[in-house]
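Got a structure for you, questions after.
All protein chains but one are shown at their positions in the complex.
Chain IDs A and B follow the sequence of writing; residue 1 opens each chain.
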Amino acid sequence: MKKSVFLGALTVAGLAAGAAAAGTLDDVKARGTLNCGVSTGLAGFSTPDANGEWQGFDVAVCRAVAAAVLDDPMAVEFVPTTGQTRFTALASGEIDLLARNTTWTFSRDNDLKFEFVGVNYYDGQGFMAPRELGVSSAKDLDGATVCIQTGTTTELNLADFFRSNNISYEPVPIETNAEAQQQYLAGACDVYTTDASGLAATRATFENPGDHVLLPEIISKEPLGPLVRHGDNEWGDIARWTLNALIAAEELGITSANIEELSAGTDNPEINRLLGTEGELGAMIGLDSDWAKRAIMAGGNYGELFEKNIGESTPIGLARGLNAQWTDGGLIYAPPFR
Amino acid sequence: MTTLTDPPKDRFRFSQLIYDTRYRSITIQVVALVLIVAALTWLVNNTVENLEESGKTFSFAFLGQPAGYDINQMLIEYDNQMSHGRAALVGILNTLLVAFLGCVAATIIGVFVGVLRLSKNWVISRLMAVYVEGFRNIPLLLWIVLIFAFLSEGLPQPRDFRGEDPAASMSVFDSVAITGRGTYIPRVGFTNSLSGNEAVAPQEGMPPLASGLVDWLVIIGVVIASIIAMRYVSARANRIQQATGERPNTLWPNVAIFFVPLGIVLLLLGATISQPYLRGFNFTEGIFLRNSLIALWLALSLYTGAFIAEIVRAGILAVSKGQSEAAFALGLRPNRTMNLVILPQAMRVIVPPLISQYLNLTKNSSLAIAVGYMDVRATLGGITINQTGRELEGMLLLGGFYLSLSLIISAVMNYYNNRTKLMER
Partner (left out) sequence: MSDTHAQTVRYVRETMLPEREPPLAETGVIKWMRENLFSSWINAILTIVSLYIIFVVLSAIIPWLLNSVWDAESLTECREILAAQGLSSHDGACGAVLTARWHQLVFGYYPSELYWRPILALALFLVGIAPVLFANLPRQMLLVSAAVPFVCFWLLWGGSVWFPVMIALGFVLGYLAMVLVGKALSPLAGIIAAIVLPILYWIFLAGPLAAAMADVIPLRIEEVQSRAFGGFMLSVVIGLSAIILSLPLGILLALARQSNLFIIKTSAVVFIEVIRGVPLIVWLFTAQLLLNYFLPRGTNFDLTLRVIIMVTLFSSAYIAEVVRGGLAALPKGQYEGADSLGLDYWQSMRLIILPQALKISIPGIVNTFIGLFKDTTLVVFIGLFDPLGIAGAIRASTEWNGIYWELFVFIGLMFFIACYSMGRYSLYLEKKLQREHR
């Protein structure tokens, strides 16, 4: 009784974030901000900078969605989540969209009742070892001590890999990437395993990156993507097609530099449809016709975001690899805007 | 008299429920009960609705599904094909292990530091004050993290032990290896183990403590029997001394009573000491105390030890000075005075707050999360919840476990407390 009163007072106060049951799109519009769940800190994907402003590849997805829906890429409330708390935050409606390098798996999609709206980074679990250890393959790791990050699919993959190869290992579970890195550098584990992108990003910040090698085995598929709650298909479509718009923009050669020029109208009907000068695509997902243009202008197309946050010019230094456009032999592929 | 104060029954008015103190207490309790029941119903009702909405059912069936993840420290047999329930049990045992070790070490540290802080030695008492204030005023979580990092960075790694001229070497006659991953100590194996399945060398991944459990129980039983026999010998010697004035020599019989049966049992069981040695990436053989356990154990016992030291100090100061002066006047030496006169009296003041420190330590062991020690919060409350999405059931089990552990500890300690309580007149 007393609690409900307390809550009542709070609801009146406007501290309550509002109901989550109705359409998420309406909620977001009414609220004027997008609540986006990100990692508490992963170099290149989501970290607050010295001014407390969030930067990174996952963060860019949130900003694009906010730009498409609210016409303001800065209208995002970033909710830092841990591996443990991210799913509950989404399920409870605390966040509208989770962009926290989360692996798309069957059970997460169905048992946990979420909807993955696509893949923004194709990753796989790899190993990093000191060069002086002289290990050339993960199969040489019999009896090795392995640092892993808990609360992810990593520990299950690892158990499967060592089991299927019938070799033993000693897991050292660690809560965060920063902590795992410190343990690995101190030599408390022989190898560090996490997603290959994370390994590359981590190695890049070492004092002597050359002293460490990435082993050739990639032991799992880790399609990382943003996700929303099951059951609100309109909102899922918006998130899905915003991501697709970023990908398609790169394929079609739309960049933040030439978008103004292209949105005046071009000969390419798909560009015209994407940028809203032709057709009514925006209205079909409950937005205006400029939505994709705003999403792309928020930070650039997929390729630009990649280069700016995690690409080879950054300290993270990831190559495009699997994440190149399908036209360049990669897996990044957006369905047609038609 | 009673008829005067008792109002006649037929004149009962409704307002008496509020104004008459005899009825008012009932009214208040009924109202409170109704409010509490209503609040609980409201919560349960919300939970049921929310579960329905999210399409989940309330069931503990997930405990039977295969866990799929590995646990590095296990006191009972476990592999990743066993159930979530088994994983939770492994975690529970790990929690109990670190809580037990922590309570023992914290008590020892606390008593030593508490006594030393009252020492006349200026350097010692200052140093102890710095220790107590430092640990009491900095969050435990920070200590756990710092000690863990210190262990892994400050100690040599297994690879430093390798090669012709290694950077590090094993201590205590080459039998103990202290590394940045943990400490390896020799372990005793049994060739003729009573549990049957035990070879000299443990199988790969075999839990170190559970293996040979029966043998250890037998050995402990023999030692206890020997001690009882020794006490009997001493008691007999006392009787003879009182009767005749001459005390028979008890030293050699006692030595024989203690060591001969123990030696025979160890011989029969075929006890062998296997020392850790370097193989591949790590040391093998021996008992491996991981740094996550050591760091958590050290941090918990140093932190709680600082609080216990203050309790012990207050307890000693509470014993009046006349007691120690009287003891000195009797010619007791300072350490005997402390053991025989001061501490026994101080115990009555010390024990009740000590109980709550033990409870705190047990609850604080859940900070294992910071160093990746696989306690019950990490297995049941961490990975299991995360993989199965059963947060409601998992958290209920976790809370229930900690609650019952706390209640058991306080019940046991309260029993002890009541037994030793000074009978007040």
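Basically, a contact is a pair of C-beta atoms (placed from the backbone, for glycine too) under 8 Å apart; a residue touches a chain by one contact, two chains touch by 3 or more.
Owing to the predicted nature of the structure, the values given are computational and were not obtained by experimental measurement.
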| item | value |
| --- | --- |
| Candidates A:N110, A:S136 or A:T205 - the one touching the absent chain | A:T205 |
| Options B:R187, B:R290, B:R313 or B:R377, residue touching the unrepresented chain | B:R377 |
| Where the missing chain touches chain B, by residue | 18-19, 25, 28-29, 32-33, 36, 43, 46-47, 49-51, 53, 116, 119-124, 127, 133-134, 136-142, 145-146, 149, 359, 363-364, 366-367, 369, 377, 381, 385, 391-392, 395, 398-399, 402-403, 405-407 |
| Footprint left on chain A by the chain that the document does not show | 4-5, 7-21, 40-44, 47-52, 77-82, 84-85, 88-89, 91-94, 175-178, 181-182, 185, 202, 204-207, 314-316 |
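The rule is simple: only the chains that are shown with their structure count from here on.
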| item | value |
| --- | --- |
| Separation of mean Cα positions, chain B and chain A [Å, integer] | 42 |
| Contact footprint of chain A on chain B as seen in their complex | 35, 38-39, 42, 54-55, 68-72, 80, 149, 152-153, 157, 159, 180-181, 204-205, 279-282, 284, 290-292, 369-370, 372, 374, 378, 382-383, 385-389, 391 |
| Chain B-facing residues of chain A, complex | 1-4, 83-84, 87-88, 91, 111-113, 132-133, 141-145, 150-151, 155-156, 158-160, 163, 168-175, 182-183, 186-190 |
